[in-house]
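The complex appears here without one of its protein chains, the remainder shown in place.
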Amino acid sequence: MMVTILFYIFAAVAIGGAIGVVLARNPVGSLLYMVATLGAIAATFVLLEAHFLAAIQIIVYAGAIMVLFMFVIMLLNLGHDYQGDFKVGFYTTISLVVTGAIAGVIRSNLLGVQGLEGTGAEAIGVAVQEFGVVGAIARPLYTTYVVPFEITGILLLVAIVGAVALAKRNVT
Amino acid sequence: MLISALIQGGGHHLGAGEYVPLVPGLILLLPLLGFLANGILALLHGRASANAVREGGELDLGDRAGRPSTHTWPSWIGPGVMAGAFLLTLVNFIRMFGVELHDPVIMSYWTWMATGTFAVEAAIQLDQLSMIMMMIVTGVGFLIHVFSVGYMRDDPGYPRYFAYLNLFVFFMLVLVMGASYPLMFVGWEGVGLCSYLLIGFWFGDREKSDAGKKAFIVNRIGDVGFLVAMFLLFAEFGTLDFVPIFGEAETLAYGGGLITAITLFFFLGAAGKSAQMPLYVWLPDAMAGPTPVSALIHAATMVTAGVYLVARSSVLFALSPVGSATVATVGAITALFAATIALKQNDIKKVLAYSTVSQLGYMFVGVGVGAYAAGIFHLMTHAFFKALLFLGSGAVIHAMHEAYHQTHRHADPQDMRNMGGLKAQMPITWVTMWIATLAIAGIWPFAGFFSKDEIIWQVAAFGGAEAAPFPLLYTIVWIIALAAAVLTAFYMTRLMLMTFHGISRTGERESEHLHEAPTVMWAPLAILAALSLFGGWVNVPEALQTSWAGLGGALPTTEWLHHWLEPITEQAHHIQEATLGELGHTAPFGGGEVLWAFISTAAALLVVLVAIRIVGSKEIRDAAEDKTQLSGFGKLLLNKYYVDEMYDRYIVNTVRRKAEFFWKVVDVGIIDRFLNALGWVTKGVGWGVSMFQTGAVNTYAFVLTVGALIVLGVSVLI
Partner (left out) sequence: MITDALLLSAILFVIGTFGVLVRRNAIIIFLAIELQLNAVNVAFVAFSNLYGIDGQVFVFFVMTVAAAEAAVGLAIIISIFRHYETVDVNNFNFLKW
């Protein structure tokens, strides 16, 4: 019961933040709204029995990625941009229509979700009991999904090198 | 020893055993090799000439000593392959002579095509008819090749000339040696091609190349007939080889629609190739080619292909009275028609051209009344004396040309009004051409007498048969044939008088340069003259043998050609006997063969004398000064009844207008526009689609999203 109410509160925050991201004029404002949304989503993760992910979300997403964004905004000195970013016109209306269509499509898919049943929550609970919160995720990560894991490592390497290469000033 | 081995062939002694031909394929191959060799020389010459022009000058051929090899080797290659072919043919002929061949010998070299039920072999048929034709083609061809060595000596296109001439002989041999209609057609088309190449030999002159085109196109019209006849034959018999067709031919109804159609279509083809009405118009124009070409192609060989076709298909024509009657009638009308035109022509070659058309008409009359041997006989004698006439006129033209060349006078060396009194300067040519003239006029004992007389008699016999179809028609044909014979004597005498007799109109300065032709040119004339004199004696008809005409039996070989060709013609003769009954024995107005032979010779002789009187007393001016305005009938004859003009107006222009319509309205207007529109539409669509390439990132994102939406939507719907 309590869980449900909490869930609704956090959901509202998330949605509000999302709308803020999209509609905010100032980029920095968008960013801050985004942080709020991320926080709310992290809370949602907790409510959905994904404790480790909640922590990761805060640390990585809200903490690192958003800070990176902020760096870039500051670097490019965009913080002063108070002009309207989008005007209500033909293009936004069309976008609204398309978005609404996507929403409809998703909704019609969602209708089939009601009857789904599963034992996932119990299994997670058992794993957490046995290995701890971190261990519950770590175990499949290092056994079943070890190959994607390693590849992800390489991916990060590539991303680092790429980012440095791209953002470097050309040596004149 | 070698010669007897050649003649006996394979160890069988004469008079018994099989006929073993001696490499007959080589007879075909030799002229083809000559073509290739001369062709290569021609290409080399072309390259040398182009190089010379590029350096700013012409290729100098030099005089006798310094001639390049491209112009000396063909002198040996051209006549050489012909000599080889002739000797081979002679050997094979002698072998066949001793063997009494009854069925043709067919030698197949490879299968040309075989699809489903239709198969044609590349095969040659050696029988008496093809052998005679081969002898004529290679023999007369060889003489003409030798003559050409002298005639064309100063021509830059010398190797090309011999290449084409050899190629022509090759195709002509394919035509007469082929064992099936398609193979004959290959030769048929091939000689048409070579005719075009040789008529338009001096293609720099627009008129001459147009003449070549005209020949080819008119021939093609006839070829349609040949093709349709082949189609009909195949539809009926399932094969196009001679032996099976003639074996089964009698299953067709006598005089039925199918056989009549077949024969009429074949005759259409023959009319095109052999210049009968209404497709004769190309032959006079074909005189634009070199004179030896006219001698070979348009006198002795190619134009006789039509006669050969009818003779070969004798069985088919014997089965169709309507077809045969058409052949005979058209032949007769053509003979008379052309003879009338020849009366008034001033160009020496044109007279001979129309004479050829007329004599071809005679040959068709012969084969049209079932006298196939007689038609072939006249073909043979005509080859002798017409080739002689053409070569002789070639010698005259050659002399006139050289004379004008020396004095730089620009006059027509072929116009008889510029000639006269040439007998003084060109005695050999004079004598030989008179022999030919007497032969063509049908005066005893020259060759033409026997052949022409035979034909005229056969017309009478056929028309007087017991169950002859259209007897009145054949009477008319007979009268026309006699009339044409009379005219022949007249115009030929006129030709001789204007050219060789009387006062010289050539001009004093030019006359000094006129001289007899060189040996290489008059030697063939002499040989042909001998043949024109004695050649007719190979087929003295039985009735005449014992009379004055046969010198009371002194003349040898009664009806040898008849007997020789009997295996070929006997089937047709059986059919004729079965359907027509016995042939008549008297001419339409009474009298037997001997009587009418006498009458025709006497009449011809009389006409010669009359012509000498009339033409001799006329004052002829040379071409430049000739102001005689012909009127009425004379004008009509000189202008060849305006046939060419009528064809031009009613047929050629109609076709041309239709062609222009199809070109301007359909091709350019509709098809080109349509294709351009296609291109234009494609461009437009491309332009429209290129609008997507804005390069704007958010547009791309938008499109991406829409795409994703569609995919999602589809997955939902499904």
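For clarity, chains are labelled A and B in written order, and residue numbers in each chain start from 1.
FYI, a residue touches a chain if its C-beta (ideal position, glycine included) is under 8 Å from a C-beta of that chain, and two chains touch if they have at least 3 such contacts.
Since the structure is predicted, the reported quantities are computational estimates derived from the model, not experimental observations.
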Displayed partners of the chain not shown (whole complex): A, B
Touching residues (missing chain, whole complex) on subunit A: 3-4, 7-8, 11, 14-15, 18-19, 21-22, 27, 30-31, 34, 37-38, 41, 44-45, 47-50, 52-53, 56-57, 60-61, 64-65, 68-69, 72-73, 75-76, 78, 81, 85-86, 91-92, 95-96, 98-99, 102-103, 106-107, 110, 113-114, 116-121, 123-124, 127, 136-137, 139-141, 144-145, 148, 152, 155-156, 158-160, 162-167, 169
Touch list for subunit B against the chain that is not drawn: 693-698, 700-702, 705
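Everything that follows uses one rule, which is that only the chains that are shown with their structure count from here on.
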Sites on subunit B touched by subunit A in the complex: 702, 705-706, 708-709, 712-713, 716
Residues on subunit A engaged by subunit B in the complex (per definition of touch): 94-95, 98, 101-102, 105-106, 108-109
